[in-house]
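Quick one: this structure, given as structure tokens, is what I'll be asking you about.
Only one protein chain is missing from this complex, and each of the others stays in its spot.
After this line comes chain A, so read on.
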Amino acid sequence: MSWDELWPVFGTSVVQTLLMVAATLLAGGVLGLLLGVALTVTRPGGLLASRAVHTVLNVAVNIVRPIPFIILITAVGPLTLGLTGTTIGTVAAIVPLVLAATFGISRIVEQNLVTVEPGVIEAARSMGASPTRIIATVLLPEALGPLILGYTFVFVAVVDMTAVAGAVGVGGIGQFAISYGYQRFNWQVTWVAVAAIIVLVQIAQFAGNRLARTALRR
């Protein structure tokens, strides 16, 4: 294939990757945030400490997280089929992507929220603030800088996941590299795909760093 034919395919691939990454970060980001907050506040000594709830959530996260993504895609096939009507293509890929991202993000959120000084939470309690208010106006704002860096890290991980998903035909830059590069011994195509991903990651990391710096004021 000539590059005249390949460029349009490459363009579509980039759009597909961006679509998958955006949808995953949005849905997985919100769900992961909720799950991460729940993991944090139910810890022993937490704002809404509950050993039972914490154990259930903790075990659930530990079950889903270690599953290699390429296997997770096929393992949740029935769920994907039920939700999107297909198991092939970009939209179908979003289901396992969101699932994996949610559980991954929850740990990153938890890690960052537990670093918030317990004293600051106690101060808010001593002022008569409710747990939901404390979560929304103390816990999350106090951890905002590290959270932004965490989400930037997740962005890179999600780009990686979409490329892996390329192996099972979901579209995107990963599949472009596999179908037109790897399988046709066309090194140049692979390198273009790699370059595209590097540019994407650089932009994301740069933006994330800037935002985090603003939030941390340093």
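We adopt the following convention: a contact is a pair of C-beta atoms (placed from the backbone, for glycine too) under 8 Å apart; a residue touches a chain by one contact, two chains touch by 3 or more; residues count from 1.
Here, contacts and distances are computed from a predicted model.
The chain absent from the displayed complex carries the UniProt protein name "Methionine ABC transporter ATP-binding protein", chosen from "Succinate dehydrogenase flavoprotein subunit", "ATP synthase F(0) sector subunit c", "Probable succinyl-CoA:3-ketoacid coenzyme A transferase subunit B" or "Methionine ABC transporter ATP-binding protein".
Considering A:Thr55, A:Ser130 or A:Asn209, the position touching the chain not shown turns out to be A:Ser130 (whole complex). For the chain missing from the display, the contacting residue among A:Val114, A:Leu144 or A:Val194 is A:Leu144, taking the whole complex into account. Touch with the hidden chain on the side of chain A covers residues 117, 119-120, 122-130, 133, 137-138, 141-142, 144, 215, 217.
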